[in-house]
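Handing you a structure now.
Left out: one protein chain. Kept in place: all the others.
== chain A ==
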Amino acid sequence: MAEDSWFDEDAGPLVRPFALTRGRTRPGRYDLDMITLVVAIGSHREPGREPEYARILAACQRPVSVAEVSATVDLPLVVVKVLLSDLIERGELLFRSPPRTVSPQTDRVVLQAVLDGVRNL
């Protein structure tokens, strides 16, 4: 597989994920949380795309959390955040941060919605 050439075979299992990020451990300027939702804008089948980016885009064809992407592509969260940031930077991915606390009133409305949703499980 092409991605095998990205790392030294002798490197430990945790070196490999960071080889994918070219050593980067911080997700650039995007503050991605594990429940930040992401969705791919275009197709993941574009020719010539690096395999890890293609796998990530394939995992985000509908809105999913960063944690789900990490589970699907089987890479640690920290690595997935770096790769997702690259895709956001290139305009290939939309994302939505979790809502911040706005006021007790809106919080109450949101919490009630969650309560109703759970009751209907």
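Quick notes on this one:
We take it that a contact is a pair of C-beta atoms (placed from the backbone, for glycine too) under 8 Å apart; a residue touches a chain by one contact, two chains touch by 3 or more; residues count from 1.
To be clear about the criterion, contacts and distances are computed from a predicted model.
Its UniProt record calls the unshown chain "ATP/GTP-binding protein", which is the correct pick from "Alpha-D-ribose 1-methylphosphonate 5-phosphate C-P lyase", "Acetolactate synthase small subunit", "ATP/GTP-binding protein" or "ABC transporter permease".
Residue A:Pro99 is the one among A:Gly23, A:Gly48 or A:Pro99 that touches the chain missing from this view. Where chain A meets the missing chain, the touching residues are 14, 25, 30-31, 33-37, 39, 63, 65, 67-68, 70-72, 76-78, 94-101, 104, 107-108, 110-119, 121.
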